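Every protein chain except one is present and positioned as in the full complex.
Here the chain labels run A and B in written order, and each chain numbers its own residues starting at 1.
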Amino acid sequence: MAAAPAASLEDLTRGLWRENPVLVQMLGLCPTLAVTNSVANGIAMGVATLFVLLGSNVLVASLRTVIPKEVRITSYILIIATFVTTADFTLEALVPRIHAALGPFVALIVVNCIILGRAEAFASRVSVRRAALDAIGMGTGFTMVLLMMSGVREVLGSGTLLGMALFGGRFEPWVIMVLPPGGFLTLGIFLLLLAWRAERRQRVQEA
Amino acid sequence: MGDLAWILISALLVNNFVLTLFLGLCPFFGVTSRVSTAVRLGLANLFVLLLTALCAWFLNRFVLGEAPYLRLIAFIVVIASLVQIVEMAIKKWSPVLFRQLGIYLPLITTNCAILGLAIFQTNRGYGFWQGMAFAVGAGLGLTLALVLMASIRERLDVADVPAVARGTGIVLIIAACLSLAFMGFAGLGSSL
Partner (left out) sequence: MTTAHAHPSPAASAPGSGTPSWRLLTILSLSGALAGGLIVSAYRATLPPIEAHRAARVEAAIREVLKLPARWDTLYLDRGALTKRLPDGANPKAVERVFLGFDSNGNPVGAAITAGRPGFADIINLIFGLDPTSGTLLGMKVLTSKETPGLGDKIYRDSGFVRQFRGAVAPLKGVKDVSGRSQSEVAVITGATISSRTVIRIINEATARWQPLLQAYRAKATP
């Protein structure tokens, strides 16, 4: 019984950094690159994905004894699609302008490998509680990456943060950052920095 | 006719699905270590894209008129079924190809390019032939991006890549260069 609290914390924090869905597992790359040209879009996408991930994990875990093995992927897809459609409508009702900016990528949450991946690899095998914690961890980790990426891209590419101009009129924005190449470049540099840090730590340990 | 040509060229080069629209990135980063695999997977995706465009057109035209809110769930179920059928067909007719594609065949279901195509096609109100042209352009564009990346990565294998960049880091930097290069197609088709 003493292992349970430790396991819960582990479930929650796993997705934040050590098994971060984007930076470590390399899942969910399409939205990470596509909607991070502004922080507002990044936050909205992160929240929407977290909502879907939580709902999907909880439902899959609740029904794990009921869903037959043969049709489990189809069932997961049905569950995820329902949550995504709901999230889509909710976003359109609450923040229509951001919803328009996110475009088709809200609907594309349904094929975000993170959600199907967690449902298949984890939520279908553990209790509802653990699945929920895992969802929160993974979803938050994903949102963190979106925030980091969009922070860099919006500040450098538009000179604004959440729409507010940061620099004076003289700042010439580095527009490429909010264009597709900038997305690839930003994520690439993040991964490079991570690898460099890991290599340095390894060298320190070996020394 | 110019309409269809623009749709095709736009999806293939100007607004390339992978390098501009960020769709189809999972195979782009996962499968592109060998050109031969990349070509096969690209063409498999092209095939699925064509079928998807057909089904999406059919659904939009005859089924979803009264219930537009069921669009997403209908699309994704159809796509999952299509991929299942294609998988079974390939397994039956070309076991070699089936073995070579391996896990990546069922993963076509979660390829954002497939669902993305259906969604774009719907939002833009494409008719039948426009949808087909769109699918051809998207599929060829996807294959082109995969092959480009694969051929570069094959050379990378024997190049002196810094340790920190090895793996996905260098692939992303190269993707940035490819995407930048594709931006050069910006004026193409302006007279169409």
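Heads up, the rule we're going with is that a residue touches a chain if its C-beta (ideal position, glycine included) is under 8 Å from a C-beta of that chain, and two chains touch if they have at least 3 such contacts.
As the structure is a prediction and not an experimental result, all values here were calculated from the model.
Novice: Which one touches the absent chain: A:Val22, A:Ala135 or A:Val178?
Specialist: Result: among the candidates, A:Val178 touches the missing chain.
Novice: Even though one chain is hidden, which residues of chain A still touch it in the full complex?
Specialist: Residues of chain A in touch with the missing chain: 24-27, 37, 66-75, 78-79, 81-82, 85-86, 89-90, 92-94, 96, 100, 103, 113, 116-117, 120-121, 157-158, 173, 175, 178-179.
Novice: Which positions on chain B touch the chain that was left off?
Specialist: That gives, for chain B, the contact residues 6-7, 14-15, 26, 30, 69-70, 73, 77, 84, 87-88, 103, 106-107, 120, 123-124, 186-187, 190.
Going forward, only the chains that are shown with their structure count from here on.
Novice: Please output the residues of chain A touching chain B within their complex, sorted ascending.
Specialist: My answer: residues 26-27, 29-30, 33-34, 73-74, 77-78, 81-82, 84-85, 88-89, 104, 107-108, 110-113, 116, 176, 179-185, 187-188, 191-192, 195-196, 199.
Novice: So in the complex, which bits of chain B are touching chain A?
Specialist: 19-26, 29-30, 69, 72-73, 76-77, 80, 109-112, 114-116, 119-120, 123, 163-173, 175-177, 179-180, 183
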